[in-house]
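Shown here: the complex without one of its protein chains, the others still in place.
The first chain written gets the first letter, and so on, giving A and B; residue counts start at 1 in each chain.
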Amino acid sequence: MSEGPFIDAVNLRKSYKVGGNRVKALDGFSISLDEGEMCALMGPSGSGKTTLLNIIGGLDSADSGTVMVGNIDVGKLNERQRALFRKKNVGFIFQFFNLIPSLTAMENVLVPQMFESGRSGGRAEELLERVGLRDRMDHLPRMLSGGERQRVAIARSLINDPKIILADEPTGNIDSETAKAIVSLFKELNDEGKTMILATHDRLVAGRARTMVRIRDGRVQRGKRPPGQGTIHLKSGGE
Amino acid sequence: MKTARETFNPASYALSHLKNNPFRSVTMVLILSVTIAFLLLVGSIYIGITMEVGGSKESNLWNAPGSIDMFEEFQIDEGLPEEVQNTMLNWLFFTSFLIMMVAIFIIYNTMAIAVEERKKEIGILRAVGFSSREVMRVFLIEGAFIGILSWIVALFFGTPLIVNLAAYLIKEGQKGLFFVQPRIPVELAIVSLLGSIALCTVSTYLACTGTVNKAAVDLLRVE
Partner (left out) sequence: MRGDRRAPGLGKDRMAKRMGGRSLGPLGYIIKDAWRKRSRSVLSLAGIASLSFLFIIFSSMDEGLDRYFEEREDDVGIPSDEEKALDSLRGTMNSWNYLITGLCLGLMVLVVANTAAITVIERRVELATLKALGLTSRQVSSLVLGSMFVIIYGGIAAGTLLGLAFVPLLDRVEFTLWGEGIGFPMAIDLSMILAALAIGTLAGIIGMIPPLLMVSGPNPAEVMKNV
């Protein structure tokens, strides 16, 4: 067990140029999570949820502020190191699934290991079995429903057994029935010790998380605590 | 009050599309202009042979700017024997045909991708009420424009470039690369212009026709 927070982001600032305007995506955002915590990140569109996930996962770099994951300063890694960091430690799940259309479900799960020698088809199969899609293993994405595709994406994110799962609106494109199954799956993963950040609008997802952080305009939304004092964790009601 | 239809100018729309994709437009124009330049060359040789066998030194209606008079420059007094000329011409035609095929492939490929990229855009246009013919017109204008642009580049840069390249090679000690003076009479220029436009337009039409005729619903679907 590590001392102190596992994911520690301090005072992140990030802005983009969109068209001719500078848009502030993150404006001094901080968050601190222990290992094995499941956190729901809630906020309206454009509040910076995606940007935060990207920065924590090393997909993007903040203009200022630091991100420590474990004892790794993600901001200081170069592009190549970040890619490797991602591969080993982070599983990404996207709103629009982002599966490779020309590959079957099984092959999609194997994509992160494309350049590695050794056959891990067995592990991929196990993962597909776990998400309930073993019999759809040879289907192409276009033959799968939204929920099924997301499940393949989840299996894909697990192939390297990462410690962290970052999900951006995972249930955004899925009907509510399937969404429930997916949320249960997330809970299972969390019980196994994975640290999870789920950016979402969906109260269903947020409800299952132990911790909830509200984000608005790139900042943590002020709650009862006086401003400027570290992070705010709002405990949601009910487990 | 102006309706959308009244303000919609397919020509400017098409042009802005081309401007926004400089890389693609430039490669298409380059490929086509090389093709056309080559075809112009072959055509001019053909005309030179069939109209004045052996090569006459008369200047004609059009000398591609920057080109040189081969016969004067290199004192080539006699051309090649007739059968040889005929056969060479044969081969050149065949080559031109192949090169034309390549150009058509590329134009088709490029336009097909452009169309697929803009599926959403086309869907929106259709949903707003533009008929498939009107949308097709935009693409055809794009294609025609590429054809015209390539022709200009070929005529003013391509052919002289090739001719001068040939002259350079001749200086290396080879005998007449051109057995007649390549000239481009007005008729040939016009024919090539029409041909270029036709080539592009037909390729574009073939590439677009599938997507453009689909219903708006099918186009806007997010897969």
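One rule holds for everything that comes next: a contact is a pair of C-beta atoms (placed from the backbone, for glycine too) under 8 Å apart; a residue touches a chain by one contact, two chains touch by 3 or more.
All of these numbers come straight from a predicted model, not from anything done at the bench.
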### Query
Considering the whole complex, which of A:Ser102, A:Ser145 or A:Ser184 touches the chain not shown?
A:Ser102
### Query
Among A:Arg13, A:Lys87 or A:His201, which residue is in contact with the omitted chain in the full complex?
A:Lys87
### Message
So one chain is hidden, and I want to know which residue out of A:Asp34, A:Glu125 or A:Asp217 touches that hidden chain in the complete assembly.
### Response
A:Glu125
### Message
Among A:Pro112, A:Gly147 or A:Gly218, exactly one should touch the missing chain; which is it?
### Response
A:Pro112
### Task
Could you please point out the chain A residues that touch the chain left off the display?
16, 50-51, 54, 57, 59-60, 79-80, 83-84, 86-88, 90, 92, 94, 96, 98, 100-104, 106-107, 110-115, 118-126, 134-135, 137-140, 156, 160
### Message
Even though one chain is hidden, which residues of chain B still touch it in the full complex?
### Response
23-24, 27-28, 30-31, 34-35, 38, 80-84, 86-91, 93, 95, 98-99, 101-102, 105-106, 108-110, 112-113, 116-117, 162, 165-166, 169-170, 172-177, 179
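Just so it is clear, only the chains that are shown with their structure count from here on.
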### Query
Can you give the whole-Å distance between the Cα centres of chain A and chain B?
51
